[in-house]
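Removed: one protein chain of the complex. Kept in place: all other protein chains.
The block that comes next holds chain A.
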Amino acid sequence: MKLLTLNFLTCAIKTCKTNSASFPLHPRDAELEIVEADVNLPFLKNILPRLMWDELRGICTELGLPELPATPPTPADLIQPSSSTPETTDAAPIAEADEEPSQTAKDLHRVLLETCIQEGKLVCGACEHEYAVKEGVANFLLPGHLV
């Protein structure tokens, strides 16, 4: 599972959902793997406002990954300034197809879309329930006493 998935996952236990400590889940004993993927600039731009930035930063720190900047990048930060286009051409916006990802976009892509959790556990910060990750697939089925 790509690390970005953790931006959407919380504890499956209903009573935990309202407890802010249940998000994000904390990886424990995680085996990470880098799986190369194509940089998807339209997706990064689309998903940027939906990222829970502080929580994702925390996860990166816990996993010992390179630190994310303290504040989220702006959409403009994701695009490589074009050398062929003068900076003052506000009137003629560059066609989206011509946009190149900036280093910021590539770094974000590396962390969120190329870093995968293969094995380990995801732990709820509120109830401490552990969800196992095997072969990259996390299991959120709750045992009988927790449903």
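Methods note: a residue touches a chain if its C-beta (ideal position, glycine included) is under 8 Å from a C-beta of that chain, and two chains touch if they have at least 3 such contacts; residues count from 1.
In this text, contacts and distances are computed from a predicted model.
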Name under which UniProt lists the unshown chain, selected from "Diphthamide biosynthesis protein 3", "tRNA (guanine(10)-N(2))-methyltransferase", "E3 ubiquitin-protein ligase" or "Origin recognition complex subunit 5": "tRNA (guanine(10)-N(2))-methyltransferase"
Among A:L32, A:I47, A:C60 or A:C127, residue touching the chain not depicted: A:I47
Touching the absent chain when the full complex is considered, from A:M1, A:L65 or A:C127: A:M1
Where the unshown chain meets chain A, residue by residue: 1-2, 4-5, 7-14, 17-18, 23, 35, 37-38, 40, 42-43, 45-47, 50, 113, 116, 130-131, 134-147
